[in-house]
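One protein chain is absent from this view; the other protein chains keep their places.
As written, the chain order gives the labels A, B and C, with residue 1 at the start of each chain.
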Amino acid sequence: MSTIFFLIQQTMFFTIPLMVVALGGMFSERSGVINIALEGIMIMGGFFSILFINVMQGTLSGQLLLILAIIVATISGAAFSMLHAYAAINMKADQTISGTALNMLAPALSIFMARMIQPSGVQQIQFTNTFRIEKVPVFGDIPVIGEMFFQNTYITTYLGVAILIISAIVLFKTKFGLRLRACGEHPQAADAVGVSVYKMRYSGVAISGMLAGIGGLIFVVTTSTNFNANVAGYGFLALAVLIFGQWNPYRIAGAALFFGFMKTISATYSSIPLLYNLPITGYFYKMIPYIATLIVLVFSSKKSQSPKAAGIPYDQGAR
Amino acid sequence: MDYIIEMRNIVKEFPGIRANDDITLQIKKGEIHALLGENGAGKSTLMSVLFGMYKPESGSIVLRGEPVQISGPKMANSLGIGMVHQHFKLVHNFTVLQNIILGVETTKNGFLKMDEARKKVMDLSEQYGLKVDPDALISDISVGMQQRVEILKMLYRDNDILIFDEPTAVLTPQEIDELMEIMKGLAAEGKSIIFITHKLEEIKRVANRCTVLRLGKYVGTVNVSDITVEEMSEMMVGRKVILDIEKEYKEPGKPVLEVENLTVIDNRSKKDKVKNASFKVNEGEIICIAGVDGNGQSELIYAITGLIHADSGVIKILGEDVTKKSIRYRNTHGLSHIPEDRHKWGLVLDYNLAENLILMEYFEDKYQKCGFLKEPEIIKYAEKLIAQYDIRSSEGTKTKVRSMSGGNQQKAIAARELSRNPDILIAVQPTRGLDVGAIEYMHKEIVKARDNGKAVLVVSFDLSEVMRLADRILVMYEGEIVADVKPSEITDKELGLYMAGAKRREAI
Amino acid sequence: MKKKFSLPDFTNAAGPISSIVAILVGLLSGIIILLISNPARALDGFLWIIAGSLMSPKDIGNVLYYATPIIMTGLSVAFAFRTSLFNIGASGQFIMGAYGAVLVGVKLQSLGSFHWIVALLTSIVFGALWALIPGILKAYFNVNEVISFIMTNYIGMYLVNSMVRSTVYHKLTNRSLPVAESANIPKIGFDKIFPGSSVNGGIVIAILISILIYILLNKTTFGFELKACGFNNDASRYAGINAKKNIVISLLIAGALAGMGGGLLYLAGSGKYIYVEDIIAPEGFTGISVALLGMSHPIGTLFAGLFVAYITVGGSYMQLSGFVPEIIDIITAIIIYFAAFSLIIRNVLYKLKTRNAGDKS
Partner (left out) sequence: GLGKSGYELALVTDLGTIDDKSFNQGSWEGLKKYADEHKKTYQYYQPGEGTNAAYLEAIDLAVKGGAKVIVTPGFLFEVPIYEAQKKYPEVMFVLVDGEPHTEDYATYHTEKNVQPILYAEEEAGFMAGYAAVKDGFTKLGFQGGMAVPAVIRYGHGFAQGADVAAKEMGLAEGSISLMYNYSGDFAASPESQARAAGWYKAGTEVIFACGGAVGNSVMAAAEAAGGKFVIGVDVDQYAESETVISSAMKMLGNSVYQALEAYYNKKWEGGTTWVLNATNDGVGLAMDNAKWRTFSAEDYNTLLKAVQDKAFTINNKSDIGVTDLGLTYVNITEVTD
């Protein structure tokens, strides 16, 4: 039983950042802008928020500091994503190109800035993790559920779940969501009924920036004690989760869970006797999440549909 | 004055072309005003200016006596102007209801309130006889219903100036009748309607006045009751147009295309789209397949041309069973195909004209050697076709097809398919969206092929086209061939009954 | 309209011109960054970027050496783009190719003067086979290629690590064994022309392949089919082209190109080994940048690869003025960012041209 609790807790460490970032990507692509810059945005969000923690941790600590850091990550991610929005929306740029450029820019820029800002001239940014919650009051004492979901956790886990629910509601139940989706499917139709395609696309990209920024912070805080200008390819994995999740919030959550669980198995099989004793090599375990994803895709891709207008710059004049 | 809307001296330029050159258009309240002109005359552009999608270089718009600057569709809507676009602007994976409310949603605390919207839509639908299913996805409904959705969109916004850009090009005769009635009803209620169409008899039927454009310039405005169809078309083209085809009787030769008990089942819905269809097309004969859109015509043609595979039955070309053969095999063994959707199937829009003209033959020894393309040969051939079929474009063989007008794109496809000297020519909706001049040309080419002993199979939703072209008419209804008649033996009305499924032939 | 005289055809030249504009903007931003970080030495630093790689034959040789693998991965990405496929999996194909080359380079020492050829051919086959998986998944199971490429990047990395350990492992250094001398690509005299550098016959192969790909795409029926599929899958089906087969072949070729890039680098005789580390080969991602800067044109990609290598070598000299080499990455990123604006630049050029034409008529 406790192994199961453990697996669930660990799965969250992989799942939450992947899901949050993929949901961000969903808003961007649903508005019609392909965002392969998620990796770069995560790095920028991680950079500024960890730098913020690094600077502030003398005076602040715990959840308040984390919440402020989340705000910093949100703003910096959104700001960085505007470079992509400007290229994709105003300049009608090829979205793959500008995304690639930002993925290249982010690590170089954050190393450069870290070296400039930090007195020691190093590129890593240290922080002390004062954010873990041993046990959530009240909820943590509920039998089974408490141990599974409310012990040894971070507020970012609940933030992730909240983001999922809010994303789904915003996308499907609000005026904003309806208009956003229209812009990603048929921008001419949206334009013809007076919806500003530019505004919606800017909003979509900005949300993707915010969520990817947050995702960068979550990634670093839960897995390390310093930031070194990378997020280990999780931005690209989030992109894969987005596609795997077929641009739908619930499916994205499912895909992130699936992938996170597979990752957990492959990283922790050595402490699960049942798995350790199987005649399977460590490298194979490392490959399992990726192979499993491919296999699932083979069976689920036949009817996969991306937003129709994603990746196509919107030109008012064109028909 | 008592014009509800006046567009004065509108000039609109695109790179390299003046699409609207000093055009004036005056619409009276409560009238149906037709806008007439050849392909590329500037009709859609002018309407886009009125709808705020283009900003004109010069000119002014006066609405109900007040000069206005229309900054965008949103403002146009708020001024009461609505538009049904030539290419529908509907989100394919939204429901009917979602499409109607998009842009004018009612919300409570930021959440959509669909119930009120639904009631209003249903009321309007009842009041104007515009039958729709509010919860159906656009991708699942017929073109006719999609158009009703577009009209409901305007009514939902309480628009009283309604623009219809070529609304009938995609409708069946019955649907056209319905639309005409609806338009008359709307006008009677005091709404003003601008109606763009290439079909002069429709103008005759519903319009009060008609403004004619030619090559971006204003030609004149006339009272429809004062003018004949012939005069109108002369005004538009600048010369006389002969739409009636001179076709001599020809005894059909041996069968070229034979379809036996063909059945096609849709992968997704598992419904049979074509049921047990059998027919023959003979040398020197034009067979037209009539029917309401969505009754299996597309699937029938796809199966014959190999784009989808037949679930059962046999297809023969010149006696050879090709049911299991590849598309390439059929194309090289006597089959030519002018597809219904020229942008989806017919052309590689990013290829230039020459490349598109050899799209079906690039692999032939004429155009390649050891896998290398023979460029001089290709250019020479393309230039020959361009001259022969009068394909107009800005840069000749090098023109990107994307930048060509719809009519000329269609000509390019026709040139390519006809010049391959096929045994069986299949043409689907060959004149869709073309102006009368281009239609005249297209029809001539089809008849010429027949006269040269080719077998021709035409699919059309346009009854007048069917009546004019066909030596024999097949009617498809729900995947079955329900009639096989000669045009001389049947009236439009009777044909309509077959198409609506109200009548079927007794036995085959 | 009669043509009396006409402007050079800027619409066709717009590609190169917009890339050049992007490069200028990128370099300009480079100066600004240098000025921000150390105004006193900014000019020094900038001169290094521009001229550092032209200082000696050795440096020029190294530009050619660094350009070789990224031209290949660039061609791989560009080629797939031509069929409308985004080969974000060049990294996996690259490392697979590298492994194939190293395997043959280490194990089959008896091949004599054919050794390097067999090793290189193996890298091509390994790269191609690795791209075959996403190709088949795309063509026959509709699996989005971006996701399967990302997955095969990781799988390829782990697989190569595992195979290196079981076949050609040098435990003391945790990397692959050195390949035999005979497996190194011949220097064909470049060691005399550019003494001290690592350049070898690989660059000639890369250039020849670029030209070959250009011919393949633009002069052959096969290229005609591939591009048609890329532009309009439906229309090419209508024209009787087997689109599925073309997707698979296109990715096979893309994989072969990236795999060959791995072969060319690991057989360069510069002391390159496959490290058993869990890091995805960066050459694949550089290939995306190179392809995009080269506007997915084979010859453009060739020049883009040379350019990226050129400022990278120059950029390492910049360290002499106290600047970190990351600045080069920043500059390259900015260049690519502005390269994305080519559509706008093209439109401006087009307007200039048509206005001019309009004036004359």
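Throughout what follows, a residue touches a chain if its C-beta (ideal position, glycine included) is under 8 Å from a C-beta of that chain, and two chains touch if they have at least 3 such contacts.
Keep in mind that this is a model prediction, so the values were computed, not measured.
In terms of the touch definition stated at the top, the absent chain reaches A, C within the entire complex.
Checked against the full complex, the candidates C:P178, C:G259 or C:G284 give a single residue touching the omitted chain, namely C:P178. Even with one chain removed from view, subunit A keeps its contact list with that chain: residues 2-3, 6, 10, 13-14, 122-124, 126, 129, 132, 134, 152, 219, 222-226, 228, 230, 232, 263-264, 266-272, 276, 281-283, 286.
If you put the missing chain back, the residues of subunit C touching it would be 44, 47-48, 51, 62, 66, 161-162, 165, 171-174, 178, 196, 198, 270-272, 275-279, 312-313, 316-317, 319-322, 324-325.
Note that in this section only the chains that are shown with their structure count from here on.
Because contacts link each chain to all the remaining chains, their graph is best described as complete.
We define each chain's centre as the mean of its Cα atoms; on that basis subunit A and subunit C are separated by 29 Å. Residues of subunit A touching subunit B in their complex: 173-176, 178-179, 181-182, 185-186, 188-196, 305, 308, 316-317, 319. Interface residues of subunit C, counted against subunit A in their complex, comprise 33, 37, 86, 88, 133, 137, 141-144, 146-148, 150-152, 154-155, 158-159, 161-162, 278, 280, 285, 288-289, 292, 324, 326-327, 329-330, 332-334, 336-337, 339-344. Across the interface of their complex, subunit B is touched by residues 219-222, 224, 227-228, 231-232, 234-242, 350-351, 354, 357-358 of subunit C.
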